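For reference, the structure I am asking about is given below.
With one protein chain withheld, the remaining protein chains of the complex are depicted in position.
Coming up: subunit A.
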């Protein structure tokens, strides 16, 4: 019957097209996750001490899922064209396993983004910045990271210089409030790395100190990471769902 043959060919064509898209998205996901894992993200020491040890887990899973999607899409194309039940069954089962892993990666990335609130960074900064007896190397790294952050982004504290006034801190234990209302890094520095006007900075005269907080500079890269892994993965999974349903329907129609 020509009509059912046409339907078969259309379904085959759609499935092949769907698998091609999955393959390309798999490559894109792998590339994106490799970028996130390897990029010299200067914020890594801050994120490391948030006691969220699965910091990069979502990205690592994404790399392997991407490669798996690419390989499976090729398998799927071969299975659809050959109309082979075994190949397609293997394809469907392996795809479901990949789907589960990618689901885990998306959910991890999305909930990780939620946990990085300003309060988390504020508490960590107050407890570790310029700690006089650093418990381990990570405290030194936190100090260095914050100094870099405040210097590069012309910002101070998490929400503003008043963070140092509203809360006691490890910094306050070694630096008196009268001499250091906030760290020297919050001052506008000249080319030699010294404050332009120390008295102006200590008074808080606009123009001689950094008045905005660094949270925007921190949350920007973190949000990009989360959007890239979580939502892109989600989009891929929705497309994969459709292709898998189509494949199941095609499979059930193949003569054994």
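Quick notes
Simple rule for what comes next: contacts are C-beta pairs under 8 Å (C-beta built on N, C-alpha and C of every residue); 3 or more make two chains touch, one makes a residue touch a chain; residues count from 1.
Here is the rule we use: contacts and distances are computed from a predicted model.
With the options "U3 small nucleolar RNA-associated protein 15", "Proteasome subunit alpha type", "Methionine--tRNA ligase, cytoplasmic" or "UPK3L protein" in hand, the undepicted chain maps to the protein name "UPK3L protein" (source: UniProt). The chain not shown here is touched by just one of A:39, A:115 or A:152, and that residue is A:115. Remark: the omitted chain is touched by one listed residue; of A:161, A:213 or A:228 this is A:161.
Across the interface with the omitted chain, subunit A contributes residues 4, 8, 83, 85, 89, 92-93, 96, 99-100, 103, 106-107, 110-111, 113-115, 117, 119-120, 122-123, 126-127, 161-162, 165-169, 172, 176-179, 181, 199-200, 202-206, 209, 211, 230-231, 234, 237-238, 241, 244-245, 248, 251-256.
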